[in-house]
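Before we start, here is the structure in question, set down as structure tokens.
Then we have chain A:
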Amino acid sequence: MLELTDIEAGYGRTRVLHGVTVPSGKVVAVLGHNGAGKTTLLRLAIGLIKPSKGRVMFDGEDVTSLAPNQRVARGMAYVPQGQQSFGQLTTLENLQLVADGRRGGKALIEAQMARFPALEQFAARKAGLLSGGQRQQLAIARALITEPRLLILDEPTEGIQPTIVAEIEQTIMQLAGEGIDVLLVEQHIGFALVAAERYVVLASGRVTQTGEGGQAATSTVRAAMAI
Partner candidate 1 sequence: GDETAAGGASPAASCVDTSGSTVKLGFLNSLTGGMAISEKTVSNVLHMAADEINAGGGILGKKIEYVQEDGATDWPTFAEKTEKLLTQDCVAAIFGGWTSSSRKAVKPVVEKHNGLFFYPVQYEGLESSPNIYYTGATTNQQIIPAMDFLAAQGVKRLFLAGSDYVFPRTANAIIKLYAAKLGIEIVGEEYVPLDKDDWTSQVAKIVAAKPDFIFNTINGSSNVGFIKAYYDAGLTAATTPIISVSIAEEEAPAMGHEVTGQYASWNYFQSLKTPTNPKFIENWKKYPNSSGVTSDPMEAAYISMYLYKALVEAAGSFDVAKVNAAAKTNTITFDAPEGKVTLDGDNHHISKPGHIGKINATNQFDIVWASDKVIEPDPYLEGYDWFPADIRKQLTDAAG
Partner candidate 2 sequence: MTDDSLVVTDLHVEFSGFVAVGGVSFDAHPGEVRFLIGPNGAGKTTCIDAVTGLAKATGSARLGERELLGRPVHKIVRLGIGRTFQTASVFDELTVLQNLDIAAGRHRPSVSLLRARRGVEESIEQALEETGLAGELATPAGILSHGQKQWLEIAMLLVQDAKVLLLDEPVAGMSQDERTATGELLQRIAAKRIVLVVEHDMDFMRRFATRVTVLHQGKVLSQGTVADVQADPRVQEVYLGTAGAATTAAMSAVPEPVAGTRQGQED
């Protein structure tokens, strides 16, 4: 559904991505070391960065010049790296914010609260006061409320306790099963490759390897990344 073609992009004069192409697929994993450009790629996919060259296609439409909120309106959702939330708003307000104006907004919120019980417990607390993991759960919940067709996840299990990591992993698999596409950056290569239909390895802003997902790919990927 999402396809990135020959992307060049960066910050100011610093170029970070050099001719990166990411094929479409149900679950696509982007792998790579620290600073390889994964986050940059994802920010570009959602529209926070504009490419100096290349194209972003979503569901057959060229969305390269659309603002992030317009992309969200078309069915993309993004969970950024680093447990981000609106710190001054309460947990509930964080969810309402995205549910506003949606049909069945209340039900959507309740569904997410059921998925992440901590959110229900701390509904009235300022999100800025939540623990890191709780904030991450909130971020995922916020993304899911928009009922996306494509979910862009930047290290969604970073800083999350194992039980919930497992849940999130299950959720991702489940969402993929429900027909939601996922673009995933994940350091748990094991999980990422199990979940992924395709994978892309980034190094220094260039694609060094692509392939089909699955347990079997693990060792090739590890080898590729250990250069």
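By our rule, a contact is a pair of C-beta atoms (placed from the backbone, for glycine too) under 8 Å apart; a residue touches a chain by one contact, two chains touch by 3 or more; residues count from 1.
The candidates were selected such that all candidates are chains of the complex that A comes from, given by their letters.
Keep in mind it's a predicted model, so treat the numbers as computed, not measured.
**Q** Out of the listed chains 1 or 2, which is the one touching chain A within the complex?
**A** It is 2 that touches chain A.
**Q** Can you check the complex and tell me which residues of chain A touch candidate 2?
**A** Residue list for chain A touching candidate 2: 11, 14, 31-36, 39, 81-83, 118, 129-134, 136-137, 155, 158-167, 169-170, 187-191, 194, 203-204, 218-219, 222, 225-227.
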